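One protein chain omitted, others in place.
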Amino acid sequence: MREFDLVIPKSLPDALDALAANDVIVQPLAGGTDMIVNIRARVAQPNVLVSLNDIAELREIRRDNGTIVVGGGARIADFLKHPLLIENAEIARQAAFHFANPMIRNLATAAGNLASASPAGDMSPPLLALGAEVALASKAGTRTLPLDQFFISVRKTARRPDEIISALRWQVPPQHTGHAFYKMGLRAADAISVISVAVVIERAGDTIREARLALGAVAPRPMRAYQAEALLNSQKFTDAIVQEAARLASEECSPIDDLRGTASYRRRMVKVYVARMLRQAWERAK
Amino acid sequence: MNLKIVTLQVNGRTHQVALAPNVTLLYALRDLGYTDVKNGCEKGDCGACTVMLGDKIINSCLMLAWLAEDKPILTVAGLGTAEHPHPLQQAFVDFGAAQCGYCIPGMILSAKGLLDEHPQPSDEEIREAISGNLCRCTGYIRAFEAIRAAAEQIALQGDGQRVMHPLPGAMEEEPANVIPQDDSRGVIE
Partner (left out) sequence: MSIQIEQPNVAQLPELRQVGKPLPRIDAMGKVIGTTKYAGDYVMPNMLHAKVLRSNYPSAKILRVDVSKARALSGVACVLTADDLPGDAMATDIPGVTGTAKRAGTDAPILAKDRVRFMGEAIALIAAESLDFAERAADLIQVEYEPYPAVFDPLEAMQPGAPIVTASAFPGEEPDNIVSRWRIRKGDVEAGMRAAEVIVERTYRMPFIDHAYLEPEAGLAWVDENDVLNIRVSTQVVEHFRSIAAALKIPQNKVHTMGAMVGGGFGGKEDMNVELFLGLLALKTRRPVRLIYSREESIVAHSKRHPFIITHRTGVTRNGRITASIVKMVADSGAYVYLSPYVLLYAVATAVGPYRIHHVNVDGVAVATNNTFTSAMRGFGAAQSCVAYEQHMDEIAKELQIEPRELRRINYLKTGDTTVTGQPIQSAVWLEESQQRAWEALGERTPESEHMKIGRGIASYIQSYGRITWFHDTSQAWVGVEMDGSVVVRCGVPDIGGGQMNTLAQIAAEVLGVPLNEIAVYGTDSALTPLAGTTTATRQMYMSGNATYQAAGSVRKTLLDRAAQYFETEPDELDLANSTVFVKSDPSQSLPLKQLITVCAAEGLPRSNLSLFKAPFTEKLDPETGQGNLFPDYTFGTHAIECAVDMETGEVKILKSVGAHDVGRAINSAAVAGQIEGGSAMGIGYALMEDVQIVNGITRAATLAEYLIPTASDIPETRAIILESGSGMGPFGAKGIGEPSLTPVAPAIANAVADAIGARVDSLPLTPEKVLAAIDRAKL
């Protein structure tokens, strides 16, 4: 593997100092499950890696009034095990269950998965559907972006090289919220998604108070299906509206052909699974 | 190259070794002689390099060795010996769960990771727990059985004790002949 230097700061300020160096390529190292692979494949060529592994404050998971705050160092496995996340991030729990495999889940971080910005990143659709924000910290301070504005294109994000994702935040889902996630892979576990669909619906009687739909692996970036959402919000939940929302979602995505599937198949699967996940989430929202 | 003396605690032994920052835990362990940690893909796809770091199973190929400093590391060789195998190890023997065996050290550690957290796992949880440990020989069937049996054994007697399982006769070996039909006769000169 290519040579690089590794610094292991114990505090966030030390990490941000290390990242601020601009004479060489410095990159943060979270779980490493993407970074180490990329270095080996020569896709990433850092001179210095700044490990976030030993920074205790990044591992925090807490509730701050109505907001869930997850430190940038929280692991995927935390979404399966941490009581606060099990209770307040059902859709992320579902995605975490299908995230790679147990070993990777113990290393990989949710923030790292977002920062990698793979169009097929498993945690992106559920966190988009939760309406999450990312806190980006640098020596200059911390800024917060809605997750949807964080993704720019394939493996490109709004993160500056001197920034790290210090936290993810989302509002505690209100009562009568239903979550549904589906990842289509070409095998039952440990697969890269062909498509993924995340739906969070807040229900008021037979009306959709708010629906958030997010899609993975069907656009250069993980995306919200805003047109479909707009159609659904404040409407009665009917078969017709589900079908129409699914159609809109399949039209507003922009998939490509790759070795896992063609664009047209993906579009069609978006239609099928948006409808199915809407129904599932609706049922669960009771 | 920026070498550092790193302290690695492996299977209860302490090693101090000079390592460059780009050395993964997989290579560090194998160079120390822990060849039971296998290299199958070096990108977290196969699980052959699985070790326990602290109380977590991880892919040692994705962890830089510097970051494993001072944390207890367990490889399958540290789990038991031929004289005192861990119940999982004994069950894998008894059920014939190993064929070529290359995936087995990682798979047993994944199973341990499971049983540590879920002492009485469902079948689904067993499958899921070893879904990151690819095996090309066995079809996993005997591993499921072994893990289930080991879980029961641990529940009864705790781990660290040698137990012999009854031979896996329940595993659908059907040595009996079928009842022959008209045209299906056997032995030939």
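First chain written, first letter: the chains are A and B, and each begins at residue 1.
Quick note on the criterion: contacts are C-beta pairs under 8 Å (C-beta built on N, C-alpha and C of every residue); 3 or more make two chains touch, one makes a residue touch a chain.
Source: prediction; values computed, not measured.
Among the residues A:Ala56, A:Leu186, A:Ala204 or A:Ala230, only A:Leu186 touches the chain that is left out of the figure. Across B:Pro21, B:Gly80 or B:Gly113, the single residue that touches the chain missing here is B:Gly80. Residues of subunit B in contact with the chain left out of this view: 30, 35-36, 38-43, 45-46, 48, 75-77, 79-82, 85, 88-90, 92-96, 98-105, 108, 126-128, 130-144, 167-169, 171-178, 180-181, 183-189.
Considering the complete assembly, subunit A touches the hidden chain via residues 1, 3, 101, 184, 186-192, 194, 259, 261-262, 265, 268-269, 272-273.
Methods note: only the chains that are shown with their structure count from here on.
Residue ranges on subunit B touching subunit A, taken from their complex, read 1-2, 20-22, 24, 42-45, 47, 50, 56-59, 61-64, 66-67, 110, 113-114, 127-129, 131-133. Interface of subunit A with subunit B (complex): residues 1-6, 8, 29, 31-33, 36-37, 39-41, 49, 51, 53-54, 77, 97, 100-104, 106-107, 188-190.
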